[in-house]
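Take this structure, written in structure tokens, and hold onto it; I'll ask about it next.
Note that one protein chain of the assembly has been removed; the remaining protein chains are unaltered in position.
All chains are identified by letter, namely A and B, in their written order; residue positions are counted from 1 within each chain.
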Amino acid sequence: MAYVIQGETGDWEVVCGLEVHGQVVSNAKLFSGAATAFGAEPNTQVSLVDAAMPGMLPVINETCIEQAVRTGLGLKARINLTSVFERKNYFYADLPQGYQISQFKYPIVGEGTVILDMPDGTTRAIGIERLHMEQDAGKSMHDQDPRRSFIDLNRSGVCLMEIVSKPDIRSPDEAGAYLRKLRSIMRYLGTCDGNMEEGSMRCDLNVSVRPVGETELRTRTEMKNLNSVRFVMQAMEYEAARQVEAYDAGETIVQETRLFDSNRGETRPMRAKEFAHDYRYFPDPDLLPLVLTQDFVDRIKADLPELPDDKKERFIADFGLTPYDAGALVASRRAAEYFEAVAKGRDAKTAANWVISNLFGMLNAKGLDIEANPISAENLGRLIDLITAGTLSGRLAKDVFELMAETGKDPETLVEEKGLRQISDTGAIEAVIDELIAKNAGQAAQFREGNEKVIGWFVGQVMRSTQGKANPGVVNQLLRDKLAK
Amino acid sequence: MGALTDLTIAKAAAGLAAGDFTAVELTEAHLRAMEAARGLNAFITETPDIARERAKASDARRAAGQAKGPMDGIPVAIKDLFCTEGVLTTAGSHILDGFKPTYESTVSANLRDAGAVMLGKTNLDEYAMGSGNVTSYYGPVISPWKATDGKDRVPGGSSGGSAAAVAARLALGATGTDTGGSIRQPGSYCGIAGLKPTYGRCSRWGIIAYASSLDQAGPMARTVEDVAIMLKAMAGHDPKDSTSAPIAVPDFRAALTGDIRGLRIGIPTEYRVDGMPAEIEALWQRGMGWLKAAGAEPVEVSLPHTQYALATYYIIAPAEASSNLARYDGVRYGLRVPGDSLDAMYEATRGAGFGAETRRRILMGTYVLSAGYYDAYYRKAQQVRALIAGDFRQAFTKVDALLMPTAPSAAFAIGENTEDPIAMYLNDVFTVPVSLAGLPGMSVPSGLSAEGLPLGLQIVGKPFDEETVLRVAGVLETAAGVTAKPAFGGEG
Partner (left out) sequence: MPLDKDTVKTIAFLARIKVPDAELEGLAKELSGIIGWVEQLNAVDTNGVEPMTSVAEMSLIKRKDEVTDGNCRERVLANAPEMEMGCFAVPKVIE
């Protein structure tokens, strides 16, 4: 179902493109040998090159090139064997050179595609325009002093990949799905850790609207450096609505950069008057064109891990999972690997349910990452085995699951410790049932008169007196037998 | 024995090896000469303490039988465009006031590691932009050569301080940089030998960048042999410079065989420009004659795009400079003029810090790169540059080296050529094309003008063929036999 905004005179659609800046996973910076790790003391990860001292020169990091190619392949994009670094010239305190080394006319990666898994199970293809490499800037701190700002250049020179989508995104949900998919791909490949709170992945949003049916693109506005998926979606929703209102009121949309106020969920124009930037791009004369061989690209391609889309296809084909379930499992490579370990030699659907509903639910509730998962795949697998073998009831298994999360112990140990073995011995259960029926003749009579609901009460009572350990299937069967008499 | 300052590097090396004098004595003689010659304003910073320290260390090495090579103990001057650790480095500009690098440029480090003794940092046109050393914040350099009309002469630029120091016998050699002629032209004006190596032969790391695709460090000394010795010590691949060529450094001195029989020397038709002074044309003819007499064969060649080289250069160099000089903003080093806002601080600092010519070139460069003009100017210039380089490549299929004048005149008087910037630019007409093509080029003292001022001839070679350039230069130098010395200089 298409996302439309109902204006006064008709329906409008949103046209959105996203520019994502991802910090490349590498030990050292793009053009200098300083470290890239997050959180160091100010200016301790700065070389003379990063500080733009007189006479300093850039030398390129081979791993950064590989990571960009790897990401391009993950985006099913064309790798440009020849690309050129250009200088983007402007003045700002966090840009010591007075220019950023970037790529302009000839980026390293060309057009590609990202497939989105929508919540309703459908897929959508979002076009990628290009990916290029560039230097990150330093950090300015403005809140420490009333008259001065402080500059930390640790981040200056870290390699960024700028990934530009085509304006194919049509709803906030799609924007969210796109960002999550992009992040997932980069994490699968190990090229960017996609941590938006820490700033290793940042997003610029371009939004315009147009009446449904119109094909021309109208003026767009830009919101920069949004650092959460939620903010991107909120900003898009707000801005699209604002633009429709403006058009309805007979106003024009000005091409501008706007700020997103995350507290209010609104966008507003920037305070400072924005002058047009003239970046005066030209090829960096300190560098030569980057020329890759097809061989180099092929070797990287051969070494790629199985990517989410392919893994999802395989899960559907081999494990018979629904696209939705498969999609949920492949969102993270670790989670997918975890699932496969749990599903090995077991019923895939059961394994999928436990991982998606219970495990992911538990991780969410505890605010944990899959990396910090306290329940090993082996243990979860063994829990499932206990249920399959009838040793543990499904209901009590959930309790054991909680305990496993708390203690990290294996299920067998916990079952023994807590004495949770399922009672399937019909003799024992019959004894409990007989006593119960004897003491509750009235309810027994109600059942015989046709009140089905009473059986639930009886089951509950049996479960209570057996501390939940009675096998519910067996209890139900025996109750019906005995009550029928 | 004459004054120690009258020696050459080669002779000094021999003298040190023979124990005729010590490195300390050699250095002291030069320090005294420098003191006496302060009126020339060749030095921005003198480094006598460092010089003495290094001279002492050189003598100690020699005593221990561990002398490093011909440059060990040789006093040299370093152009103030090379970053020298702990020593004020200004690029001849106000905007680098107080800047003391915490690092040493690769080329000056190479010389230091070869045992050379640094006497000081020489004066230069601001940011290497100029042909007369008249744009320096530290005042103009005066050539040690005196003309018959008595007016002070420029030493040429931008490496004017280095040229003057070597000519006045204040140093046995000096480093220069050459972007459009800044080693060769002052070499010609001051009657010394100066070589701009092939682009990529010497590292640019630690040299304050003016135009990255053109800048090259090179040696300046009084003889061709000295230049060869210095070049060997300066050159070499540097992994910190992405444009540094990964090739071996030959023994340049060994190339000076004096034998150029059979070499074909190209004489470019288009260098015979309209209005060229008769004495320059005559010098050129004489040069051809000398080479012919030595067994070489002069061959007319055509470099059809020569006339466009200056315009090409004066688009590309300012463009690159406008970007290279953006880092001089008062934030991390040098001059800061306070301002209410960041932009105000930038504008005030750069407005006050840059001189007129530097400002002109930055603005030019900014303009030719700006939106709407990039294709018309910068891209066009890079296309013409490709054509110019193509001309040379074509010519070198027929000849082994080229011979032409270095400059269209002898040194002009201080104060001349200041009305119109373009008039100043025209001084580089013979040197600029070689820079655009990245080729090695050398100026050799070849004669004197009617007013008694030095004139040089330029030899240009194939990429990385400095050996042929030096060999031909050596023959020219001998044939020309210029013995005149500047009126001022040395210990006397």
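Here is the rule we use: contacts are C-beta pairs under 8 Å (C-beta built on N, C-alpha and C of every residue); 3 or more make two chains touch, one makes a residue touch a chain.
In this text, all values refer to a predicted model and were calculated from it rather than measured experimentally.
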item: Omitted chain's touching partners, listed by label; value: A, B
item: Chain not shown: contacting residue from A:A93, A:V330, A:A343 or A:L396; value: A:A93
item: Residue of A:S26, A:N206 or A:Q422 in touch with the missing chain, whole complex considered; value: A:S26
item: Contact residue for the chain not shown (choose from A:C16, A:A51, A:L189 or A:V297); value: A:A51
item: Which of A:P285, A:P308, A:G381 or A:P411 contacts the chain that the document leaves out; value: A:P285
item: Option from B:G15, B:G130, B:G236 or B:G334 whose C-beta touches the chain left out; value: B:G334
item: Residue numbers in chain B that touch the chain omitted from display; value: 98-103, 199-200, 213, 239, 242-243, 245-246, 305, 308, 311-312, 314-315, 322, 326, 329-336, 338-348, 350-352, 354, 359-360, 362-364, 366-368, 370, 377, 379-387, 389, 420-422, 436-438, 463
item: Footprint left on chain A by the chain that the document does not show; value: 26-28, 32-35, 41-51, 59-65, 84, 91-93, 140-142, 144-153, 270-272, 278, 280, 283, 285, 287-291
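Here is the rule we go by: only the chains that are shown with their structure count from here on.
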item: Inter-chain centre distance, chain A versus chain B - centres from mean C-alpha coordinates, in Å; value: 58
item: In the complex with chain B, residue positions of chain A that touch it; value: 48, 51-60, 87, 89, 91-93, 96-99, 149, 151, 278, 280-282, 285-288
item: Parts of chain B lying in touch with chain A, wherever the complex brings them together; value: 82-83, 89, 91, 96, 99, 101-103, 105, 204-209, 211-213, 239-243, 319-320, 322-323, 325-329, 331-333, 342-343, 346, 366, 369-371, 374, 378
